[in-house]
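With one protein chain removed, the remaining protein chains of the complex are shown where they sit.
Here is chain A:
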Amino acid sequence: MSVSQKHPYHLVDPSPWPLLGSLGALASTIGGVMYMHSFAEGGTLLSLGLGMILYTMFVWWRDVIRESTYEGHHTFVVQLGLRYGMILFIVSEVMSFLAFFWAFFHSSLAPTVEIGAIWPPKGIDVLNPWGIPFLNTLILLSSGAAVTWAHHAILAGSKKQAVYALVATRRPSDYRGNFLITSFFTGFQGMEYVEAPFTISDGIYGSTFFLATGFHGFHVIIGTIFLIICAIRQYLGHFTQTHHFGFEAAAWYRHFVDVVWLFLFVSIYWWGGN
């Protein structure tokens, strides 16, 4: 390898993680099917696959952090690529939710005779949208505000040495506050699931409700982990005022999850509960 690099691109080193991740996905898929069809050791293979995926995520992202933070490979052009990548990832997630909303509206706008031709179907005792769901709306919006607060804290940086300590101590707490907020969302949503009078096996209402809100809840958990990682990296001093794309990606993700919830709340809980 030449000592000086005459282009801004990051030519990555060979890595075993794509292969390991693929094997993990294969084991998870086969293990998942075996588990759900009650084959022997299906659960073991599923756990093994999920473990491989989690391990791949950990070491692969560890390598990315090494390449960017310690080796300085994330130039302007590389960061642009990361931005495109994150945007495309979020767009693909939007498409998943679009499919779930399609299923919901397909089933609810013209309910079939089998469920009494009404929505919600007869016999379904729906949740009150103005109880915990509305509280969760406020909680997610608060977490969005806290992310913006954290972003400006990073951008403002430590220009004034006099307030350096204050900013340094406050900054990690910004994130901590934020992922505490979203943990409350997850907790309340869990309570709501346990107390809900219907389940995912209660016809099309239960299926569409738990598929959409469950998938969203899973994304809230992912976003929370993403922000926890950002908090740790901020604490370790990985982010600068001008280079903190890891945080920005987490903020984009958080806002995406917020917007999805607003649509879920308005259509499934509110409109779909009347």
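Please note the rule applied: a contact is a pair of C-beta atoms (placed from the backbone, for glycine too) under 8 Å apart; a residue touches a chain by one contact, two chains touch by 3 or more; residues count from 1.
The rule we apply is simple: contacts and distances are computed from a predicted model.
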UniProt protein name of the chain not shown, from "Proteasome subunit beta type-3", "Mitotic spindle assembly checkpoint protein MAD1", "Cytochrome c oxidase subunit VIa" or "DNA-directed RNA polymerases I and III subunit RPAC2": "Cytochrome c oxidase subunit VIa"
Which residue of A:A27, A:I53 or A:A146 touches the chain not shown here: A:A146
Residue in contact with the excluded chain [from A:W60, A:F89, A:Y193 or A:F215]: A:Y193
Contacting the left-out chain in the complete assembly, out of A:A27, A:I53, A:I132 or A:I229: A:I132
Residue of A:M36, A:L54, A:V94 or A:A117 in touch with the missing chain, whole complex considered: A:M36
Residue in contact with the excluded chain [from A:G51, A:G81 or A:G123]: A:G123
Interface with the unshown chain - residue positions in chain A: 35-36, 38, 42-43, 76, 114-116, 121-125, 128, 131-132, 134-135, 138-139, 141-142, 145-146, 148-149, 152-153, 155-157, 159, 174, 177, 181, 184, 193-194, 196-204, 241-242
